[in-house]
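The complex appears here without one of its protein chains, the remainder shown in place.
Entry: chain A
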Amino acid sequence: MEGDGSDPEPPDAGEDSKSENGENAPIYCICRKPDINCFMIGCDNCNEWFHGDCIRITEKMAKAIREWYCRECREKDPKLEIRYRHKKSRERDSNERDGSEPRDEGGGRKRPAPDPDLQRRAGSGTGVGAMLARGSASPHKSSPQPLVATPSQHHQQQQQIKRSARMCGECEACRRTEDCGHCDFCRDMKKFGGPNKIRQKCRLRQCQLRARESYKYFPSSLSPVTPSESLPRPRRPLPTQQQPQPSQKLGRIREDEGAVASSAVKEPPEATATPEPLSDEDLPLDPDLYQDFCAGAFDDHGLPWMSDTEESPFLDPALRKRAVKVKHVKRREKKSEKKKEERYKRHRQKQKHKDKWKHPERADAKDPASLPQCLGPGCVRPAQPGSKYCSDDCGMKLAANRIYEILPQRIQQWQQSPCIAEEHGKKLLERIRREQQSARTRLQEMERRFHELEAIILRAKQQAVREDEESNEGDSDDTDLQIFCVSCGHPINPRVALRHMERCYAKYESQTSFGSMYPTRIEGATRLFCDVYNPQSKTYCKRLQVLCPEHSRDPKVPADEVCGCPLVRDVFELTGDFCRLPKRQCNRHYCWEKLRRAEVDLERVRVWYKLDELFEQERNVRTAMTNRAGLLALMLHQTIQHDPLTTDLRSSADR
């Protein structure tokens, strides 16, 4: 306050003076009240506490303040200004303070209740810290020096670094305040020009205790600063390759002792001169890079690493080889585990395969002097590696010689005895021929019937209409009964029943399609399949054309058209007479020409199918016969006859 405020003497003095008033509770603020249950802010100069309400500073505003001085101090000393915090630095400061400054137990301090609120109050920390530094009032055992440093460290947030699931708040990494700017995570950050895809904390700030293993700091994760385009290719996969392995290693260590993990992580920065302590799987980058890092060079912005791009081609194969080697190591480890469980035979087979793979390598490694001689006739040159001949010509010559020598003998052998399969084939062909002929005659028969039918229909149409008593009879009956349609199930008048059912069926049937990819191409067939192209399914409709409900609509029947159905006596005998009823009325012969046409067409289709089948069979037999005793077959196989008398093992009964 007045005189005491500017004095860096224990503020207790100021409080004590208040106690002279007779109240034991210390009083604060301009209102001089002992109330401490509301938000308070402390002056960094006089260390007096003020209620936020009294001086009209809210807690939220206070959060933005870094240094605050009460009005009186400011008036007294114009140099004192209220300093506000940068948005980001506020968070960082708060983190740092967590680690760097000791926590306020609050237990041993003179000020009682403010303690729990202390953490939330702006400015309280420093005040208290300053108080603690002087140390007399509180038995708090903390090291004073780092606390009473520069004003910039007078953070208004608590000195305690926030703990969270991924931050212990106490390790070296947690205490760091600034991002290094050179690790892969930093380079991904927007503020360092990265695409912000990875979005993780700086490697050096990953908590050593609680952060994910793969996020923690490793020297290999510090890659050169060069922009991604210019990064040589083998380098880029490296971080991803290495991370799982070292983390595995760490993970294993962690199982033993949790504490060791942190030390293991701390080790790399210190292992400067000797890269050996890192495991083989920890593929270290090129030595230059490593040394640069170890010299603390990641403060220099990238210059040493820039130069590495020139060396990259030289290093790539080496790195790549080591990278590949690592993969093999992993795979072999997995394999060896499996082998123990597998049978011996499979184990051996796997090795056999491996050996087979190894052999080509060995062949490549041969020197010309040890190559075998070419197998060509009369040729003394060495063979090409991986081949038996020195050139194509030699190979061809040898093959030709073989054929000249061996083939005549084989042909003679073959012809020594009649080939029974040939005989069978010939018999089969004959049979097929005969069947084909009979099928063809049937086909002709069908065609004839087809034409007959058309003639009948035509003739019938030319008849005149004649009303009959029959029709009237038909009408009077069945008007009361109801028939249910077989397709839709609705009750319908029997008079229109046929027509309705026909249309109903067509409606349902036309919803499905029945077709094949190929259009019909049969010579000599007039009308068989519908063959309408359906572009959706890319098929041609393969229903009978006369019957297809989808694609052919029944033509409208004119009123004067006559039914024309040939009448029969006793089902089979044709009377020669035709039904004279108008088509629209005739129920007995409803759609007769469609049905008859369909019958004939179906027969024709059947015959065509049969012909097709026979054709297929014939083709098979013919190919078998032509391919028998081919050059390759004769050269590769041989049948040695031991008994010249016996050429056929069949007993005479069967022949």
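Quick note on the criterion: a residue touches a chain if its C-beta (ideal position, glycine included) is under 8 Å from a C-beta of that chain, and two chains touch if they have at least 3 such contacts; residues count from 1.
Here is the rule we use: contacts and distances are computed from a predicted model.
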Remark   = Per UniProt record, missing subunit out of "Phosphatidylinositol-glycan biosynthesis class X protein", "Vacuolar protein sorting-associated protein 26C", "WD repeat domain 5B" or "pantothenate kinase" is "WD repeat domain 5B"
Request  = Could you tell me which of A:63, A:166 or A:628 touches the chain that is not displayed?
outcome  = A:628
Remark   = Residue list for chain A contacting the dropped chain reads 343, 345-346, 414, 417-421, 424, 620, 624, 627-628, 633, 636-643, 646-652, 654
